[in-house]
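Below are the structure tokens for one structure; questions will follow.
Just one protein chain is left out here, and the rest sit where they should.
Presenting subunit A:
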Amino acid sequence: MSDPHGSAGGEGQAGRNLPPLRLHVPEPPARPGEAADFTHFDIPAAGAQPRPDETAQPGEMRDMAYGLVRVLDEEGRAAGPWDPRLPAETLLRMLRYMALTRAFDARMFRAQRQGKTSFYMKSTGEEAVSIGAALALSRDDMCFPSYRQQGILITRDWSIVDMMNQIYSNKGDRMKGRQLPIMYSAREAGFFSISGNLTTQYPQAVGWAMASAAKGDTRIAATWCGEGSTAEGDFHSACTFASVYRAPVIMNVVNNQWAISSFSGFAGAEATTFAARAVGYGIAGLRVDGNDVLAVYAATRWAADRARANAGPTLIEHFTYRVEGHSTSDDPSAYRSAEESSQWPLGDPIARLKQHCIAIGIWDEERHAAMDKELAEMVRDAAREAEKNGILGHGLHHPMESMFEDVFEEMPWHLKEQQQQMLDEWKAAGL
């Protein structure tokens, strides 16, 4: 067979004796049946990281993008300059919101398995990322979340019955059954409408922040994506626009090591950190122990203060681990070591804060067990309440003709015609 372009090692290469090129395809350290291996992670001691001034130039704090801000040590003591020194009441609120998020996830996962809805996604192991950030932001700061920040809504005391109504697509669903479960929208809680398209919300958050700055407002924006979706083009455009216009925005990368079945190496983690992406854009970059809610809180507070001081955007990488499957449609035992979540070196965010609260004498095992029981009952009661409005496929939903509403502000003739056609066909069928 002739090769019009010349074959490899053809005439032009003759005599050069070059080694063959090799394509590198990343492979995770452990696959199913293999021992989990996290020895390649460098985990610095809690309290070891310096805390730059909030108005530091990004270039001065380059090392922060390669370190790991940690506050809670192995004994549950808070250490170092990033300790936010929160009052006991706030620490216990944090603990409660994290536990409530986990209880909510457990209940909704079960609801999906029971066939009450089509789909659910847990945030197990990542509760600190949402709850720490939500408590460090003002309620009127606008969050542009991805699909695994349900903890923000819970921390903003949003009705969990309302969240469940959305998951069940029932007649109480404010999204009117149009959206896949968990694609919440809660404008009043500063929680932007979730999209299925990954990272699209990232540059939108930057635009919101630009608008706030252009109007001389004091509110800031925050956004979240997973490490996998940092590979999307929108991540790049968001970083560029945030940098160019010094937008008052916090860009969070939740590095939970897995994008469905792809380990973080497929988003570039073998070569560098995700916080280090900030360095090239001239953005402040922080890399944080994502299972340490005090570190997440402190870093978010730092970034919020920076944004409010007109010192520009911050990119925060939250180093964490996705304990459960990607979604109810996913079985992680098909692609990763079953031991991984138990071997994860940064532990469990709830267990770590609980240990801290016990260590400083404001909490104990009995109260924790009582809280877990109370929250489970609360979530169960909420689920019963939501189920009165219907579950998916049981007919208690918004009228089907409402599907034509809100495509445009006013319904154009072609939608009115189709709406009528559907109703006529429905009536003709005697339904």
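The rule we apply is simple: a residue touches a chain if its C-beta (ideal position, glycine included) is under 8 Å from a C-beta of that chain, and two chains touch if they have at least 3 such contacts; residues count from 1.
We take it that contacts and distances are computed from a predicted model.
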Missing subunit (named according to UniProt) among the choices "TusE/DsrC/DsvC family sulfur relay protein", "NADP oxidoreductase", "3-methyl-2-oxobutanoate dehydrogenase (2-methylpropanoyl-transferring)" or "Electron transfer flavoprotein subunit beta" | "3-methyl-2-oxobutanoate dehydrogenase (2-methylpropanoyl-transferring)"
Decide which residue listed in A:49, A:117, A:170 or A:204 touches the omitted chain of the complex.
-> A:204
Identify the residue among A:97, A:168, A:224 or A:241 that touches the chain left out of the display.
-> A:241
Selected residue (touches chain absent from view) among A:106, A:161, A:183 or A:396 = A:183
Touch with the missing chain holds, among A:338, A:351 or A:407, for A:407
Of A:59, A:87, A:233 or A:395, the residue that touches the missing chain is A:233
Interface residues of subunit A toward the undisplayed chain are 142, 144, 174-176, 178-179, 183, 185-187, 192-193, 195-197, 200, 202-212, 214-215, 221, 233-234, 236-238, 240-241, 244, 406-409, 412-414
